[in-house]
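This report refers to the structure that appears directly beneath it.
The other protein chains are all here in position, but one chain of the complex has been omitted.
This part shows subunit A:
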Amino acid sequence: MLKQQCPNSPKIRMDRNKFNDFVHKNFEMTDEMIVDRVFRAFDEDNDGFINELEWVKGLSIFLRGTMEEKMKFCFDVYDMNADGYISREEMFHLLKNSILKPATEEDPDEGIKDLVEITLKKFDYDHDTRVSFDDWTKCVNEDNLLLEALGPCLPNLKTKNAFLELVSDAQHDTGMSISAQQKLKGKVTY
């Protein structure tokens, strides 16, 4: 699978652009910033490439992850500086495109700032003006809808199912390498 995506590279790995294309094509994820963050979440060793293991792990969360896995994944995506907290600034950054307002507003950022405040209020259980992973899990457990609160970073049900179908088709048709299959399956179960 991974090979198919990157036919020309000598090693079986995927670079940022390929990943971009991949998620765009399969999961309708277009927000570049978020996709970039998702790439980083996939790329555990931060070498700028997704190798075979990272790919399998990442996809497993992506497609079959448990709630905990997904929460962790999303938090990592949103926690840009990887300091274990989502700060107000990070939030602002993530949400800045989320309001489609006509330009009439005095301060276009005003609305977003407001929204950030609302979000922060919602998540910040311990009132330290930043969202810890604890805050995050508490809040999301309370309301699953908030899992992707700061921007869609997981495939939605429809594209997910479509992709899974594609994969199983591919397995039958082209004969995916057995090891990859096993790995994918193995991953799914743990």
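Assume a residue touches a chain if its C-beta (ideal position, glycine included) is under 8 Å from a C-beta of that chain, and two chains touch if they have at least 3 such contacts; residues count from 1.
As a working rule, contacts and distances are computed from a predicted model.
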item: Among "Metaxin glutathione S-transferase domain-containing protein", "Calcineurin B homologous protein 1-like", "Probable electron transfer flavoprotein subunit beta" or "Armadillo repeat-containing protein 4", UniProt-listed name of the chain not shown; value: "Armadillo repeat-containing protein 4"
item: Among A:Met14, A:Val131 or A:Leu150, the residue in touch with the chain that has been omitted; value: A:Leu150
item: Residues belonging to subunit A that touch the chain removed from view; value: 95, 97-101, 111, 114-115, 118-119, 121-122, 143, 145-146, 148-152, 156-157
